[in-house]
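Removed: one protein chain of the complex. Kept in place: all other protein chains.
After this line comes chain A, so read on.
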Amino acid sequence: MTLLWIPLISLLGSLLSSFTGKLSRNQSTAITLIAPTVALLLAINLAPAVFAGEAIRATLDWVPILDLDVSFRLDGLALLFVFMILGIGILVIIYARYYLSENDSMPKLYAYLMLFMTAMLGIVMSNNVIQLWVFWELTSISSFLLISYWWHKSEARKGAKMALAITGGGGLALLAGLLLLGHIVGSYDLDIILASRELIQSHSLYEVALVLVLLGAFTKSAQFPFHFWLPHAMAAPTPVSAYLHSATMVKAGIFLLARFYPALAGTEIWFILVSLTGLVTLLVGAYIALFKHDLKGLLAFSTISHLGLITLLFGLDTELATVAAIFHIINHATFKASLFMATGIIDHETGTRDMRKLNGMWRFMPYTATLAMVAAASMAGVPLLNGFLSKEMFFAETLHQQLLGSMSWLIPILATIAGAFSVAYSARFIHDVFFNGDPVDLPKEPHEAPRYMRVPIEILVALCLIVGMFPNFVVDGILQLASGSVLGTEPPEFYIAIWHGLNLPLLMSAIAVCGGLLIYTQRRYLFQFQASLPPINAKKGFEKTMHSVVTWSQNKISAIENGSLQRYLMLMLLVVLLSAGWPLFEMSQLVGQNQLTPVDIHNGIGAGLLMIGAIGTVIWHRTRMVALLMISVVGLMVSVAFTRFSAPDLALTQLTVEVVTIILLMLALFFLPQKTPKESSSIRTLRDLGIASAIGVIVGSICYALITRPLTSISDFFVANAKTGGGGTNVVNVILVDFRGFDTLGEIVVLGIAALGIYKLIIHLPLFMPGSDSEGRPWAKERYPLLLASISQSLLPLALLVSFYIFLRGHNLPGGGFIAGLVTAIAFILQYIAHGSNWIAERFTLNYRKIIASGIAIALLSGLGSWAFGRPFLTTWFDYFDIPLIGEIELASALVFDLGVYITVVGATLMILASLGKVTANTPKEEVNI
């Protein structure tokens, strides 16, 4: 479990460092250093076990049903990367302390850096490929934040966007590839995937998965043709470049190649894709690097070139090539990080990175110059430095491959040419910056960097030297270990030596060094030639592509989404039409097996009235009052239908809701125009009629098909248990408050939410108050007719009594909380209509929000009450009591629940109508015409 702490501590460190804004810079740095140091100690503590040959694993269940775990694993390869990530991370944190100016936010950089560190640790230690991918994307996001750290600079924003688009896009390809791998293997567990080489490579989807995974790796590692984001990412602060573009971010792609090497490598297509991509990248990067005047630009293309070299090594079909690749990962990280840091010092102390201005820095900063020169020599592959060793191995391996068949001899030649360019740009870095005459109008007077700013570089350069001189002593162990976990077998016998005797690789090195120096001295001609080529501006091209993609999708979106709700609705209805209509055409017969019942006269009349009402609503829909009257006929007939077809509860509910709805709509008509202007063209009306009839026909047919078929229902259970289990004879009510009480609880909550939403919409309503109706007739002067007032007043107690009765008997006979609540609400609304809200406010203090809340609370508490008796939520209880004079009565806890329903319904209904009605009460009448 110690394993889980390594990424976790790093994540906590990210949080911790973001809170150090108030502290001094040194304190902030010190606090930030805690997390990586602790994590590094943990890793060192775990190292002996890994060296003993055991991969350490730690797993937490996450979503077991989806085969998703939080799962970490530390093997040799992961350990190597963990050391690099944490070690170089610590150096970068120290370095950044001196690099950032007073104006830059230190906690911000540190928090992002630590987040990035977490993501990298997650990638290298994940034992689940989905989890690996999540961390992979996290590196894209955190590197976006890091590159755009100086967000006020346009190139920083553009560079960050480009990096995110390329690496994020590659990440999506990787996800697809990993999902395919998971599909092929049947598990997302990395251990299992790595052990399923045969299965994966014989599967028909192998090529697809491979290409997708490689896309992820190549975009991240800036391989040609995705390399162009890396130079633009140099807009980041130099510590960020030193970290991301030497040891971590770009190495994530390389890590992916190494990680999946056991499962994916070994086939023809792997070797062709990986080695050729690597070769092209190696050459392109080395060539372009020479022409960059910006120091960081040079280093960026050099990085691209070295990444190509490592990729090429993974694509060579020998075990030693893999060892060389891993060795070069280490070496490149050390010399490139130190070079970036040295560049940062030069930039920091002179104010420029332009090699045409920087000359003769040796005199001003001899110490930094020495460090930078050693690192640059390592980059060039000069003997006694670590870069030389891995480059020798690389040259040796290029001689042992058969990639291009009879043309395989080309690869060593091309490798030597790339090596020569590498020497040339390293020579340029050293000579142009530190010698080559005097500086040309520098923005600052150059001087040596602060003492501790150089410490990280000193450590890294020392590593370059130690590894270069005593390779077997320093790196042999970790190299064996890491190669072993990449190859999946015992690594081959290898012996890294400084002196192998006079052999071909040494000759290649010599040619590269001499050739490189020659290229450098004769660079004038090359520069002239390069200047004569048409310029390629990757940024412009990228932005143009992005722009056209965005424009294209915006056009497409606005073509579909034109802002007309009518249109959206019509499209949705068409979809309904197709999806609901299609199955009907596949059905052989509409009518089912049930015995049809004949139409009797009552039903016929009822249906006729309903149809007249519905058609009338449509015909007179522009005269809104008439339409309202028509629709009320429909509502009434619906409630009659419920009565007719054995649903008394529904009939009562429908009737009361109908009353409330019509009152509400009449109130609404006060605020809305009373007439609808004629707008639709005849064609449009015809079209809508067509859609409407088609949907009507389809729904009617489905309904007919449904009700003429026999029914198998689960309701027998409810009927059988209503009395014995729920203590009531009205099965509908028992279902509501007992069997399906949880549903009902949800429903009254929805009711409460709707009422509160309405309340929020009504308060602060900028009111439109017509003083007369649309034809200019003033409203009736007598607002509260006397007759209505006196009758309604006497009706109130009666109505309350009725509702109380309906409520009480609900459990056994038609009635219950919903209906009783509506009846009570109607009784109160009648008072509002008859007397106005001021009259009510004088007599009752009703806070409807509190009423709704208490209703829901009562229902909830009655449900929670069952916990006190050790029963599940909403278990009901009932018993019979014999009370003198009244007789035997039944008390049920469901009644309390129903009381909650009752109170909520009363509160919500009154809130809706009273809030709207209240608006009309006090406002003076104004003439507004719209």
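Note that in this section contacts are C-beta pairs under 8 Å (C-beta built on N, C-alpha and C of every residue); 3 or more make two chains touch, one makes a residue touch a chain; residues count from 1.
Here is the rule we go by: contacts and distances are computed from a predicted model.
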Hidden subunit of the complex - UniProt protein name among "Sulfate transport system permease protein CysT", "(Fe-S)-binding protein", "3-oxoacyl-[acyl-carrier-protein] synthase 2" or "NADH-ubiquinone oxidoreductase subunit 4L": "NADH-ubiquinone oxidoreductase subunit 4L"
Identified contact with the non-displayed chain, of A:Ala497, A:Leu569 or A:Ala841: A:Leu569
Option touching the unshown chain, where A:Asn730, A:Ser792, A:Thr876 or A:Ser893 are the choices: A:Asn730
Selected residue (touches chain absent from view) among A:Val634, A:Ala799, A:Ile856 or A:Leu874: A:Val634
Candidate in contact with the missing chain, chosen from A:Phe818, A:Tyr832 or A:Tyr848: A:Phe818
Residue among A:Thr2, A:Gln402, A:Asn472 or A:Thr676 touching the omitted chain: A:Thr676
Missing-chain contacts mapped onto chain A: 563-566, 569-570, 573, 594, 596-600, 603-604, 607, 610-611, 614-615, 617-618, 621-622, 624, 627-628, 631, 634-635, 638, 641-642, 644-650, 653-654, 657, 660-661, 664-665, 668-669, 671-673, 676-677, 679-680, 688-689, 691-693, 695-697, 699-701, 703-704, 706-708, 711, 713-715, 718-719, 722-723, 729-732, 735-736, 740, 743-744, 747, 750-751, 754-755, 757-758, 761-762, 765-768, 812-814, 818, 822, 905, 908-909, 912, 916, 930
